[in-house]
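Scroll down for the structure; my scribbles are underneath it.
Complex shown without one protein chain; remaining protein chains in place.
In this document, chain identifiers A, B and C correspond to the written order of the chains, with residue numbering beginning at 1 in each.
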Amino acid sequence: MESPTAILLLSCPDAKGIVASISNFIFQHNGNILHSAQHTAESESILFMRIEWDLDSFMIPREEIRNAFSPLAKKFKMKWNIHFSDYIPKVAIFVSKQIYCFYDLILRHQMVEFKMETPLVISNHLDLKPMAEQFGLTYLHYPITPDNKAQQEEKEIERLKKYNIDLIVLARYMQVLSPRFVNEYPNRIINIHHSFLPAFAGGKPYDQAYQRGVKIIGATSHYVTETLDDGPIIAQDVIKITHRDSVEDMKLKGKDLERIVLAEAVRLHLDNKILVCGSKTIVFD
Amino acid sequence: MESPTAILLLSCPDAKGIVASISNFIFQHNGNILHSAQHTAESESILFMRIEWDLDSFMIPREEIRNAFSPLAKKFKMKWNIHFSDYIPKVAIFVSKQIYCFYDLILRHQMVEFKMETPLVISNHLDLKPMAEQFGLTYLHYPITPDNKAQQEEKEIERLKKYNIDLIVLARYMQVLSPRFVNEYPNRIINIHHSFLPAFAGGKPYDQAYQRGVKIIGATSHYVTETLDDGPIIAQDVIKITHRDSVEDMKLKGKDLERIVLAEAVRLHLDNKILVCGSKTIVFD
Amino acid sequence: MESPTAILLLSCPDAKGIVASISNFIFQHNGNILHSAQHTAESESILFMRIEWDLDSFMIPREEIRNAFSPLAKKFKMKWNIHFSDYIPKVAIFVSKQIYCFYDLILRHQMVEFKMETPLVISNHLDLKPMAEQFGLTYLHYPITPDNKAQQEEKEIERLKKYNIDLIVLARYMQVLSPRFVNEYPNRIINIHHSFLPAFAGGKPYDQAYQRGVKIIGATSHYVTETLDDGPIIAQDVIKITHRDSVEDMKLKGKDLERIVLAEAVRLHLDNKILVCGSKTIVFD
Partner (left out) sequence: MESPTAILLLSCPDAKGIVASISNFIFQHNGNILHSAQHTAESESILFMRIEWDLDSFMIPREEIRNAFSPLAKKFKMKWNIHFSDYIPKVAIFVSKQIYCFYDLILRHQMVEFKMETPLVISNHLDLKPMAEQFGLTYLHYPITPDNKAQQEEKEIERLKKYNIDLIVLARYMQVLSPRFVNEYPNRIINIHHSFLPAFAGGKPYDQAYQRGVKIIGATSHYVTETLDDGPIIAQDVIKITHRDSVEDMKLKGKDLERIVLAEAVRLHLDNKILVCGSKTIVFD
């Protein structure tokens, strides 16, 4: 068993002494730093940092670490958060009718690739219910119509809160979430879009790609914001295609991309490797 | 020495007997087919084909092949062209101030990677003249202002025609060609755009990419049409970037992409491997 | 519903008239060629060809096509085979304890990505039996020891023949098949090896890769021959790694590669796009 670690993610205006202050804080309380990465975006004079240390002999009890660190954070005007590696996040997966991204996430969960609790499944359709139940997952059905959307979202939010959900994954969920919903989970809703954003945002990206005659197609995972397909990008990947590929062929090839790119984003989030800064992500891979 | 070959590129409405008719035409005149590829886009019922055969013992003299093939082409309503592998195309390279794509093309020409005659260089600036002359290339200078653009383009066209130019390569040429110019060389002007089109068309694509926070940047080579950055795409490639990459870093990484993607398009064109169909290319690689 | 097609795969010494003869054969019996690709390896003077035509109005009944084509094949000394697109191959998947490649194949089968009948599962262990049965698959258990290996393989072969198995997929099957077994299914057993062959053949390729400090890892799918990890390569892919990746990280990243590369090989085989020539494959993608 690996011993638990603490992970500090932060951004702040660049200044002297930040790395020294943080590493002293850890060292003086007998922590051993395992990984640290710090980067200063020179054009903007912002410092980004991720630092992870062993909690084994760390002298501050974990429930007091946040308070203990707070003065330092204040001094340097940090936006920050501390996570613990042995906390198992609670995840809700939103699905519609498409199975492959959902199935892929479940498979990875079964193979313990992800550090997450048995996920909750929420859908506007019943199609994937048997599949979810086959794996012993709770499946909640909230059909959405233009008329009931606001109400249904309220019920969903209520449930998500009841389950203490930390992360929502839209595994090809075919509904646009309202700003009200999105703002409940800022930078905690991950979507997969089946194009290389910003190319081919919106509907039917493979048809768009076919019409344009591109030689490469892509997939993009991103945090959901109020604007469709416009949130901070977490991961992207691409695959070459040729004139022989029909739209159907592109969909088939794209499925593998989408699964991998979504899984990568989920893993990075669960491993606390992502810092969101404005409309962009800093990914400490 | 390889013996010369004939290369037939065609598209036509799908019908029975096309491949048989063409291969009979070649066989009955004692030609040996070296490569053939045929593809039918089922959604559109269009047949695309590239077929290459040895001219060594072919019984029709090459200057008569077009006439001899013409009835078949008419019968099947083909759009077609025949090329000969030992014809060395005449190329003009348009440049402005950026050196790297130009230099790369010259290097490849020197290393005989391309089947092209010593190219003509045309520029709206004088910056690269010494470089061109160092390699013994003719460098023609046509400074462009909003006022003289139409006139200068006429002069350029006149020169291009005098030199019997077959292909124009825009190696980071920082002027938009007028429709009048473009229509003189349909599907014979290749441009390199430093983004993964259709994302980040227009100016400063790396700045746009930086602002959007993409995780991958790309380059696109395409034929030039009247609409900026919208012509048939020939080749694309991408490279991963991270949050640590500044706009300058992206430009540096992008240079290699641009050089490779432009060179690939030029090579495919010179090897007669591209068929343009509407707004798309069929690339017989 | 797409109408059925015939697919002819062949190799033979290069000669004049081969393409013409074959396309005439198809045209004269009222077939419509949908795709054809022909390539001559000039260094070896061997012609490779794949040609696919519509059976809809083809005048030769399918059970007589082989006989009808036979004289042409003889004339040009072809190695050849004809497949029909509506024949659904019977597949056996061999597994041991590792689940991910197996699971991936089953998922793709469920999503109708593959043209194959509900596969038979054969294993030397019982670990994956519940999973197989959850999907309604027949699971046959043949434990292997050094002493009983020859006998167990005989029983397996007997069963495979009884089920008329066309293709065997080794989805991380941790036993080396004997020459006797391999020779029963020449070029019909596909294996996945978790390295970029020929680098790191044999056991523990990720440990080997870690020791060597490579910056890219790969996966290779190939037909199984008598020599371990040495058969004709069908598909390969790679992924970049860094010094931060432990052997465990490499295994995790490699899993996605292995799944995709194995699936690609299976799909190419099921779509009759592979021609084996000596120790190499010709893949008509």
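Everything that follows uses one rule, which is that a contact is a pair of C-beta atoms (placed from the backbone, for glycine too) under 8 Å apart; a residue touches a chain by one contact, two chains touch by 3 or more.
Bear in mind the structure is a predicted one, so any value in this text is a computation, not a measurement.
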{"item": "Options C:P89, C:G218 or C:G254, residue touching the unrepresented chain", "value": "C:G218"}
{"item": "Listed residues C:F69, C:F102, C:Y142 or C:F200, member touching the removed chain", "value": "C:F200"}
{"item": "Residues belonging to subunit C that touch the chain removed from view", "value": "39, 41-43, 48, 196-200, 211-216, 218, 232-238, 242-244, 246-247, 279-283, 285"}
{"item": "Missing-partner contacts on subunit B, residue numbers", "value": "35, 99-100, 103-104, 107, 110-111, 113, 134, 242, 244, 252, 255-256, 260, 263, 285"}
{"item": "Residues from subunit A at the interface with the omitted partner, ascending", "value": "14-21, 23-24, 26-28, 30-40, 42, 240"}
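Convention: only the chains that are shown with their structure count from here on.
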{"item": "Where subunit A and subunit C are represented by their mean Cα positions, the distance between them in whole Å", "value": "36"}
{"item": "Where subunit A and subunit B are represented by their mean Cα positions, the distance between them in whole Å", "value": "42"}
{"item": "Subunit B: positions in contact with at least two other chains", "value": "39, 42"}
